[in-house]
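With one protein chain withheld, the remaining protein chains of the complex are depicted in position.
Order of writing sets the labels: A and B. Residues in every chain begin at 1.
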Amino acid sequence: MKRRSVEAEARIENLKRFGACLAGGFVLALMVGTQEGTQQDFGYAFRQSVAMPRILIFLGIGVLLYLAITFGPRAKPYLTRPGLRPLGAGVLTVIISLTLLKWTDSPQINTGKFRPLADAAAPTQALDSLARLWFGSAFSQTAWLLLIIVTVLAAAGMIRRSAPLSYAAAILAGVLGIWAEYASAAVSKFLHYPSHATGGAVAMLGFFTIAVASLVSARSQAAEADTDGFIDRVLGWRPGLALVVLGFAVGLVGVFNAAWFSPGDRNATLSTTASMFGATNLNGFAQTYLDWLGFVLFFVTLVVAGVASYLRHRLLAYAAIVLGLVSTLLTLVVVHDFSALGGKQGFDGAQGAWDNLGTGAWMTCAALSLFAGAGYLVLKDLRIEAKGVRAGSDIVGSGTAGARGQVAAATMLVVIIAALFYPPTATEFWQTVLVSEIGIYVLLAIGLNVVVGWAGLLDLGFIAFYAIGSYTTAYFTGRLPVQPPDWLLLSPLACIPFAIAACLIAGVALGFPTLRLRGDYLAIVTLGFGEIIRVIANNANGFTNGPRGAFNIPAPQIHLGPIHLTWGDSALGFWYLLLVLIAIIVLLFNRLENSRLGRAWAAIREDEVAAQATGINTRNVKLLAFAIGASTSGVAGVFFASQVGSFTPENFVLNNSILVVAYVVFGGMGSLPGAMAGAAVLTWLPEFLKDQVPAEDRQMWIGALILVMMIFRPAGLIPARRRKAELSGLDRPSSAEATAVPAGEGM
Amino acid sequence: MRTRPLAKLAAVGVIGALALTGCGSSKDDNGSGGLSGGGGSKDSNATYTIAFEGPLSGDNQQLGINEVNGVQLAIDQANKDTSLGFKLKLLKADDGGVPEKAPAAAAQVLQDSTVMGVVGPSFSGASQAVGKKYGDAGLTIVNPSASNGELQDQGFKTWHRVMPNDFAEGPAAADWLAKKAKKVIVVSDKSAYGDGVAKAVSDELKKKGVSVINQAADQTTTKDYGPIAQTVKQSGADALFYAGYDAQGAQFAKALKSVGYNGIRMSGNGVKSDVFVQGAKADGEGWYMSCGCQDATVAPAAKDFASAYQAMFNTPPSTYSPEAFDAANIVIQAIKTAKESGTVTRQAVNDAVSKIDYKGITADIKFAANGDLPPGEGTVNLFQVKGGKIVSLGDITQAP
Partner (left out) sequence: MHPVQDFLNFLILGLTRGSLYALIALGYTLVYGVLQLINFAHSEVFMSGAFGSYLVVNSVVEDGSRPPWYGVLAVIILGLTSGGLVGAGVAWCLERVAYRPLRRRGAPKLAFLISAIGASFFLSQLFGKLFNRLNNNNFPSFFDQNKHVVQIGGVYITLMQAIIMVSALIMMVFLDSLVSRTKLGRSIRAVAEDAPTAALMGVNIDKTISRTFVIGGFLGGAAGYLYGSALFFSNTMGFIPGVKAFAAAVLGGIGNIRGAMLGGLLLGVVEATVPTAPWYKPGWIGIEWTDVVAFLVLVLVLVVRPTGILGERLGRAA
């Protein structure tokens, strides 16, 4: 065989790449092409998708991709300029907002997206003229035009390293951000339609990101971006200050602008609400709060938290925590009181407390909790510093947030606060999705993460335990053809121990004979187990009611002394119950990961023989992983059964087991936040895609996304530290390993 | 901990965005004012939405598509009718056919204030999960296919069903079979529908003193009907009743032909569609079907429906397409009634649906107080595949 010259090799390589890019464009053409052929004409959709002028566009995309790959490296020095990546992110965010997101929920606008809204809003004379201008009353596509201008300006400022240009871009972007949100709010107000649509706010966020990017670029002297260092410096400069600023922004809107009470089309802000209830017999404290105490509490807490984090003062930090939490509670009490009053009077169809609320109260609560969180971060920082002094470590005074776990802790706090206070402001649809899909699968992913992520056992039948939990609940609440004795009929929550026990037994029963199998053998056996459980559920009509499933399972209730809690139709109530369950399980598992058992799992995962040699009883340890994972799944089953109230064996098909594995790996195997994020993203995505692509095609896009994600980020969304180290090798021994040891991980 | 800072920034940003969203949420139902000057529910050009809830993804996708096509056709035809005085839109809510996803689908439907009626949910399990929710919101449900014989007794306030339930159709078929055969093998497809029908049929057959063998072939996992067909043949039964759907029925018919089974082959409403005839081709000849519906070759409306459906979707109407078409038309007529007698509200539409007397392509439809067809209403007809067509043999109690 003739040896090819180096140039020839390169040329062939180049041609191959070109071909691959064209093929990519071709596939994309098929993916966004016509739907389905017919039995008579199979190739119909195919021909439509690759029809002549159309295909050229997609092949063009392929060519562009090729050019980008080929000439990308030459642009590298420019691409690493400070601010350019955030600029890209900001522009992308705005583009997403303008193309994919809803700008209004009103059914008047077909999809609620920007384009149709703008078409309708621009010629509407009665609309606020500034908003009309944004929607293109003067010249069409104003928003897009402005986006292009600001992008060009900002990019020019960065590439030419010209501070004036950057400042101009920053100012323009800031103005545009406010304008976008203003226009969106004006439309809501004009339509008198309560809007939960995120379009305007996300556009604002995108523009603000562009503004920040431009500012960074104008102020930066470095030739190359050090985003890590930048974030470390910002967050590490004064711990908690970022949260205070965020809380300030959220709270300002909450206290002054957002609606607290919105029966009918009266979107009443805090002060309007106060005057609305002025003449009623609202109790004195609530009225005081509405009148002035609310504002005072907000500003006092803001100041205390701000000063505490600026001065890094221990006592003030404690004060911020106490003030923040107490005023959050007070706010909730007040909201309950006045909405209950409104409910009692049947104000605009209100059923009781917590009806007809706007977003304002929740934003205020979020802000107050953020201040408390800032106090916590200050304390944490002080504690680490004290430790550092004792250990003589050099992290003292280095001021890096990363080294002190500030980034992780702050992110976690924000996520928790969002989980607490975002759902009440969402639409009923998203609340339901949050509970019955996202939340439950997050719980399942947490459970499976123990088995797959930590112990490294591939379990493809995980849903079986979920089924066992569900059927146990149905049995003990008396909803199966076989009934428990009367004295054993339980409320759903009381079924949790039984479900856990049932799943433990099933887990051990499955694990005992099979756990000596390795890897892929175990996978097929667990897969079989999952199928067996489903087939039994479907066929054993006398026990499980067969394919008709169980129904009318009661909602959970708690009666403990004076406490009476019942759950009913509102998805929101279930969300908080689920949050409690998830929190308990995450706290337990978080301890587990670094316990003796957790280390044993890691050892088995990495090398079973070596683990055995070091004296680990591999069978028992594996069995424990199985049983713990299974019982989590059982808890999810209990919750699911009593929340939805009815289920059939179809809920427990093999595909769902595979999906849970996909969630865990997608999020980052062995990383608890990763598994949760993976499940949340992949269960959220189909519901989001509903508005973007034909419903039938969603799985195709999700499949493509999983594929691309695994190619470019094989360790997952939030990789486990250990895995990350494995992948990136030893050349980045990194602060990661250093911080893994002290208690600073917080997640 | 050094992770990608950009991702972190984005996470913080998105959460911020979500927290900032929306100013004021209320339960306002009538959007006053309007962008394009129109709007307002009393306007003569008002647009109402009919929602369809059913499986548009997952294993039972095809059934959902059959139904949503029927609804789409009804809406398109209504929109061509200018005398109606309003326009209609279709909202597709995908519940995957499972109870788990039904609440979210229902929430999606309920939060759109222009939705005046729901066609669906396609499956009994999903119906169980959301029947109360729709009822509490006063939104009328006209169900085209959830055939579970227990649904009508759940006390759902706005629930209606346009087809006879499992317990109505099965016994009629069994009575006919009992006249023909001494030993019958009943094959369930293990779907909620098939299982219910199989139980109804075999209970009735046993009552008549016919010896019954129960078998099942899970429609979601059985792809090769060879063994079950061989079982049928070797059981020595003179008749087979298949309780399942059309596509699988066609597979089964082919397999039965291949093993040379020559007894009476019968099935219920689930198989009575052109999909069966086209799938099984010659192997489907001679199959009997019982159905609480009218003869499509006689009723002109049904014929028109079939050709319009074929023209629009390039495929013949399949299981439950006609029922869904009827259900959608019932909602449309109810909206019209409500409009004529005042305002169109969900409650008014529901009241109109409850009182409706509608001549549909499957049957003349009225609803009893529990939302089901009144007992004894509508005859069950017997059909047979002859010469590649499904022909009616008339009332099953009179049939030869």
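In this section, a contact is a pair of C-beta atoms (placed from the backbone, for glycine too) under 8 Å apart; a residue touches a chain by one contact, two chains touch by 3 or more.
Quick caveat, the model's predicted, so the values are computed rather than measured.
Trainee: Of B:V197, B:I228, B:A306 or B:V353, which one is in contact with the hidden chain?
Mentor: Only one of B:V197, B:I228, B:A306 or B:V353 touches the chain omitted from view, namely B:I228.
Trainee: Tell me which residue among B:A51, B:A172, B:V275 or B:C291 touches the hidden chain in the full complex.
Mentor: Here the residue in touch with the unshown chain is B:V275.
Trainee: Considering the whole complex, which of A:I524, A:A555, A:V586 or A:L685 touches the chain not shown?
Mentor: In the full complex, the listed residue that touches the missing chain is A:I524.
Trainee: Could you please point out the chain A residues that touch the chain left off the display?
Mentor: The missing chain touches chain A at positions 20, 27, 30-31, 33, 35-39, 42-43, 45-46, 49, 452, 458, 513-514, 516-521, 523-525, 527-529, 531-532, 535-536, 538-539, 654-655, 658, 661-662, 665-666, 669, 696-697, 699-700, 702-707, 709-711, 714-715, 723, 726-727.
Trainee: To test your reading of the contact rule: which positions on chain B touch the chain that is missing from view?
Mentor: Missing-chain contacts on chain B: residues 59, 61-62, 65, 188, 190, 214-218, 221-228, 230-231, 234-236, 247-248, 250-251, 254, 257-260, 275, 279, 281, 315.
In this text, only the chains that are shown with their structure count from here on.
Trainee: If you average the CA atoms of chain A and of chain B, how far apart do the two points sit, in angstrom?
Mentor: 36
Trainee: Name, in rising order, each residue of chain A that touches chain B in their complex.
Mentor: Contact set of chain A toward chain B: 38-41, 85-86, 89, 93, 105-109, 117, 120-121, 123-124, 126-127, 181, 185, 187-188, 190-198, 201-202, 204-205, 209, 227-228, 230-231, 246, 249-250, 253, 257-259, 262-267, 348-349, 356-359, 363, 366, 402, 405, 407-408, 410-411, 414-415, 418, 421-422, 425, 427-429, 431-433, 435-437, 440, 535, 538-539, 541, 546-549, 551-552, 569, 571, 640, 644-648, 650-651, 653, 655, 686-687, 690, 695-696, 698-699, 717-719, 721, 734-736, 739, 745.
Trainee: Could you please specify the touching residues of chain B with respect to chain A in the complex?
Mentor: 1-3, 5-28, 31-39, 47, 49, 56-61, 65, 92, 94, 97-104, 106-108, 110-114, 123-125, 128-129, 132-133, 136, 148, 150, 154, 190-192, 194-196, 216, 218, 220-221, 278, 314-315
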